[in-house]
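Of the protein chains in this complex, all but one are displayed in their positions.
The block that comes next holds subunit A.
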């Protein structure tokens, strides 16, 4: 868990809370003709922590924080690199499986049992035999897969089920890549992904063969009930599990209920 501590130290305070405060409609930026850009004095030092308060006073600490952040960012890209060597020699299915297993997920080949991250050694030993098989199910829940890591998964010819529950970096851009799986994907789960919004869900209409879609617990979707209805209309053959239609609607007050009962 050293990753988490480093992250807390060097990431700006508000990034950790997720997409709560964004810059879409802010005005009054810039400090006039004064060339020095003042960091916002509003945040109290106690919230930022020692590293944060030192950063606003010393250039060296600011540079150190930037280095830590760029290292963390580079690490994320390293975990999401394309397994092109494996793909060239063993085929896209084995490469995708290797990728998911190194991230900590689980895979299932056609006609085989689930392979989890703990069976990695056995998987590596068996990979020449698995070359012929097609990857059917991928469970990447909780993995740090992002837009670039999906490169390994979107060209699978027979992927039937993809589970991305609780992936912190899966966002709308990732969803727009899933159209290449339209011929085979039947089950997709996006439950609990903090960055997926209704804009990304709009591009799931390419997945014509989808039979089960799980969109429960998406904190960034603005209007869950309405989104559920619109997604169901968009994918008529698919069973959409997730929010309740009445989500986001306020319950009737007592007077209105009485009126309804009377009228």
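The rule is short, and it goes like this: a residue touches a chain if its C-beta (ideal position, glycine included) is under 8 Å from a C-beta of that chain, and two chains touch if they have at least 3 such contacts; residues count from 1.
Keep in mind that, in the parts below, contacts and distances are computed from a predicted model.
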### Message
Which of the following is the UniProt-recorded protein name of the chain this complex doesn't show: "FAD-dependent oxidoreductase domain-containing protein 1", "25.3 kDa vesicle transport protein", "Ubiquitin-like 1-activating enzyme E1A" or "Serine palmitoyltransferase 1"?
### Response
"FAD-dependent oxidoreductase domain-containing protein 1"
### Task
Using the touch definition up top, pick the residue from A:96, A:115, A:156 or A:175 that touches the left-out chain.
A:175
### Summary
Contacting the left-out chain: of A:80, A:93, A:189 or A:227, that is A:227
#### Entry: For subunit A, the residues touching the chain missing from this view
12-15, 19-26, 29-35, 37, 39-40, 43, 48, 52, 55-56, 62, 65-66, 73, 147, 172-173, 175-177, 179, 197-203, 205-206, 222-223, 226-227, 230-231, 233-234
